[in-house]
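One protein chain is absent from this view; the other protein chains keep their places.
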Amino acid sequence: MSALIHEDRLFPADPGTRAIARRLYQSVKDLPLLSPHGHTDPRWYAQNEPFPDPAQLLIVPDHYIFRMLYSQGIPLADLGVPSADGSPVETDGRKIWRRFAENYFLFRGTPTRLWLDDTFVNLFGITEPLNGKTADVIYDQIAALLTRPEYRPRALFERFNLEVIATTDGALDDLRWHKMLRDSDWKGRVVPAYRPDAVIDPDAVGFQANLDTLGAISGADTGTWQGYLDAHRSRRAYFKSFGATSSDHGHLTAETANLGEAEAKSLFDRVRSGKADAREKALFRAQMLTEMAKMSRDDGLVLQIHPGAWRSHSAEILQKFGRDKGFDIPMQTDYVTALKPLLDCVGLDPNVTVVLFTIDETSYSRELAPLAGAYPALRLGPPWWFFDSPEGMRRFRELTTETTGFYNTVGFNDDTRAFPSIPARHDVSRRVDSAYLARLVAEHQMPEEEAMEVSQDLAYRLAKRAYKL
Amino acid sequence: MSALIHEDRLFPADPGTRAIARRLYQSVKDLPLLSPHGHTDPRWYAQNEPFPDPAQLLIVPDHYIFRMLYSQGIPLADLGVPSADGSPVETDGRKIWRRFAENYFLFRGTPTRLWLDDTFVNLFGITEPLNGKTADVIYDQIAALLTRPEYRPRALFERFNLEVIATTDGALDDLRWHKMLRDSDWKGRVVPAYRPDAVIDPDAVGFQANLDTLGAISGADTGTWQGYLDAHRSRRAYFKSFGATSSDHGHLTAETANLGEAEAKSLFDRVRSGKADAREKALFRAQMLTEMAKMSRDDGLVLQIHPGAWRSHSAEILQKFGRDKGFDIPMQTDYVTALKPLLDCVGLDPNVTVVLFTIDETSYSRELAPLAGAYPALRLGPPWWFFDSPEGMRRFRELTTETTGFYNTVGFNDDTRAFPSIPARHDVSRRVDSAYLARLVAEHQMPEEEAMEVSQDLAYRLAKRAYKL
Partner (left out) sequence: MSALIHEDRLFPADPGTRAIARRLYQSVKDLPLLSPHGHTDPRWYAQNEPFPDPAQLLIVPDHYIFRMLYSQGIPLADLGVPSADGSPVETDGRKIWRRFAENYFLFRGTPTRLWLDDTFVNLFGITEPLNGKTADVIYDQIAALLTRPEYRPRALFERFNLEVIATTDGALDDLRWHKMLRDSDWKGRVVPAYRPDAVIDPDAVGFQANLDTLGAISGADTGTWQGYLDAHRSRRAYFKSFGATSSDHGHLTAETANLGEAEAKSLFDRVRSGKADAREKALFRAQMLTEMAKMSRDDGLVLQIHPGAWRSHSAEILQKFGRDKGFDIPMQTDYVTALKPLLDCVGLDPNVTVVLFTIDETSYSRELAPLAGAYPALRLGPPWWFFDSPEGMRRFRELTTETTGFYNTVGFNDDTRAFPSIPARHDVSRRVDSAYLARLVAEHQMPEEEAMEVSQDLAYRLAKRAYKL
C-alpha cells in the first residue's frame, strides 16, 4: 500500500483498541458492497463507454470539491462547472486538474481527501501526493488508465465487488437504460429507485406539464385525485418490474399530513389547477409523503425521506450555474411533530419501512433515535451528505446507539454520483464502525465475538434486509 | 466476577488513563447510594412481599425493554404489556422471558444491556450470557432466588446500600405506604416526593374532580385561587412530614409565568370553571411552576423540572396500552425565554434550589450550563432518561463542566421503576464520571488528588447537599 494511505487509517491510536479494530475490519473489508441509495447514471452501465478525462470524471461533477475551491475564491467557471446561461467555462481538463491539484491542501481534514487518496492509490496506482508539481504526471496516469477496458463502468462495477447498486430516477423516466441492462447479457445488478419529486412538488419546474406526462405514460387520469394516485401506483409497479425496492423523497421539511378523502381531493384540485398558495403546496407535499407510505404498505417499496436542505441558497449561483452547485444548506429539522400524521397512519406496521435521514445532527439523539426505537416502521438511515465522514459517522453511532441500538439502522449508503469513490466510501464506513465497535470492546461494553457479528451486520446484512436486496 | 461483566468496564482503553480511572472508582464504588429521584413503589418496602416472576419483575414494567422489542416488530401483547382495553396479553412469564432472551442481541450498545448483565451477575449470580438457549435456565435461577427472604424488597434495599430512596407520589396520595413504613420497625429511609401534575395540569384526566379531592383532603377551598394555593401548601407540608425534600414536575415545556395577583386569580377561575382554552391552560401550568418555586422558598422543598417529552406520541398505542409505553419522544426545549419569569422571581435566592433536567442535549452548553453558572437558585440535574447512559453522561460532563463546573450539578438520579437495576445504574454513573475525571487527570487538567475529591462529590456529596438528604 502506498504511503498516501495507511492500512490502519481511521483506527483509534490506542494500540489495544487498534488491534481490535483491525480484527473487526478484517472480517468485513472484503464483503460485497450494497449500494441501495445513490446517484450514479444508469447510462454508464448500459452503454459501458469509457469515462471522460480525469477532471470531467473527478472534479467537474463533484460539488464537494468545487464548492470548497469556490469558497476560497476560485471561480466555478475556471473549474469547468457548466454555466446555466451558456457563458463560457474552462473545458481543458488538464487546466482544471492543475487548479485542483494546486489547492488540494484545502481538503485536509475532509472526507474528500480520504476518498480521493484511496481512489488514487487503489484504483489508479498513484504513489505520489497530489499537488501542483505532480498534477500533470498524475493527470496523465489517470487519463491513460481511463482508456483501458478494465476502467469501463461494468468492469469497475465488478472490480468494486458491487452486489447491487440503486440509481435514482424521476417518476417520468422511461428507465431506458435499465431496460437496456435487463436486455443485455451483463449480470451486474443495477436497479432504479422511484424519485417522484417532480410530480409531487407543486413548485417543481413544469409541474403541471409533468402531471400531464405522468398521465400519458401511466394511462391514468391525472386530472383527478384518484387517477393521480393510480398513476403513482402504476409507475411504482413499473419501477418494481426493473428491480426497484425503494422510493426517495427530498422535501424541504419532514412535514406529513393525513387528510380525509374529501379534503385530499379538494387539495389536489387546487394544486392541479395551479391556484394553490404556498401553504397548500406544502400541505400537498406533506400529504403525498403519507400517500407514498400507504403505497409502500401495499407494494413493499422502502420509503426514504431526506429532508432539511435549503436547496440553492445563493440566488446568483442558481441563476448562473443551476442546481446542485454546493449551495444547499441544512436547516433545523423537526421530525416529532412533522411525522406524526404519517406515523399514526402506518408507523406501527412492521411491514412498512420508512428510512429517515437528517442533516440536522441535533435530531439524532433528541428525535430520531427515540422515534426509531419505538415505531416498528421506522429505521435510521446512515449519516447523510456532510456527515458521510469519519466524525459524522462516529457521532451518529454515539448519539443513536444507546437509544435505538444497531438494529434500527440500515447500514451504509454511498449516496454518490462519484462512481470511482464508491469503494473508498464504503471502506471509510467499515473502518469507522470497526473503530466504534472496537472502543465498545476495549471498554468491555461488548464481547469481541458479538462485535464481530455487529460489524458484519453494519457492513452488509442490515442494508440487505432493510432494503430487501 | 463473571465473564459477562468486566471489572474495568466503561474505563478508557489507554492504560495510563485506565489506571487513574480505577483508582478514582475504587474511592467511590462502595459509597452508600442516594436515590433522591425515582419511581419505585413504596408499597414494596411497606409490605415487603416477594417480587413476582422474572418477566414481571424485569421485562413487563420496563419501557426501555419492551419498546425496543416492539420497534423490531414484536407485539406488546406478546411481551405481557397490559392492554388498556382489556384485550388479552401474554401472562406466561416464561414465554415472555424467552421472547426477550431470543432478542437480547437487540440491546447491544445500549445501557439496558449494561444494567441487566450487571444485575444478572451481581444480584442473581448468573454466569452465562442470556440468549434463546440459556433463557430457561436463567429464568429458573432468578425465579428460585426471588422466593428467598434475602430477595425481598427490604433485604435488597439493604444489600444495595441505599442510604435513602425517594418515591414519586401524586398530590392526592395519602402516603399510606410511607405511613406504614414510618410505623414499622424497619430502618430503611424511604421518602416521598411531591408530584402535583394531576392537580396542576388542566388537561390531566379528571382535573376538576382532582381539585375537589385536593380540597377535601387538605381542608382548603380549591374553588378559590388562594384556597388552591393553600391546599398545595398543606399537601407539601404533609409530604414533608414523611421526609419529602423535593417536588417534581413533568411539563411539556419549561414555560413559566409570574402573573400579578389579580391576573392569576382570574386565570385560576377560568381553569377551575373548565372554560380555559389551550393557551390559558398552558399559562396556568407556567404560573404554577413559579408558585411552586415560591413555596419552595418558604418550605425548602427542592423543585425539579423535567420538561420536553411529548408523552404518548402514538395515538393508537395510547388507546390500546395507555401511557408510559415507550412512545414518549423528546422535543426541542427552550429554557432561556421560558424560565425567565420564574428566575426573575426566585432565581437570585441562594436558598431556593431548582433542578433542571433536559432530554434536548442541545440545551446543555447553550442554555443550561450558562444559566446554572449564573443564577444561584439553579442546579443541573444529571443526564435524564435516554441520556442515563455512558455516552449521555460523558456528553453531559463535556458540554456543561467548562461553563458551570461540577458544583452546579447535583450528582446522580437513578430515576427508575426497575428496583433491581439501581446498583447497576449508580455503578455506571460512578464509572463514567471516574473515566471523565481520569481523562482530565491524564491530560494534566486536574491533579489526581483533586479528582479524587470531585469523584466523591459527584458520587455522594452533591446529591446529599442539593437534595438536603
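Just so it is clear, A and B label the chains in written order, and each chain counts residues from 1 on its own.
Definition applied: contacts are C-beta pairs under 8 Å (C-beta built on N, C-alpha and C of every residue); 3 or more make two chains touch, one makes a residue touch a chain.
Owing to the predicted nature of the structure, the values given are computational and were not obtained by experimental measurement.
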Touch assignment to the omitted chain, from B:R366, B:R417 or B:K464, lands on B:R366
Only one of A:L24, A:A220 or A:I359 touches the unshown chain, namely A:I359
Need a quick check: the contact residues on chain B for the chain that isn't drawn.
12, 14, 16-17, 334, 336-337, 340, 343-344, 347-348, 350, 362, 365-367, 369-376, 378, 397-399, 401-408, 439-440, 442-447, 450, 453-454
Please give every residue of chain A in contact with the chain that is not shown.
3, 5-6, 8-15, 67-68, 70-73, 105-111, 113-114, 129, 310, 313-317, 326-332, 359-362, 386-387, 389-392
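Here is the rule we use: only the chains that are shown with their structure count from here on.
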Centroid distance [mean C-alpha coordinates] between chain B and chain A, Å:
40
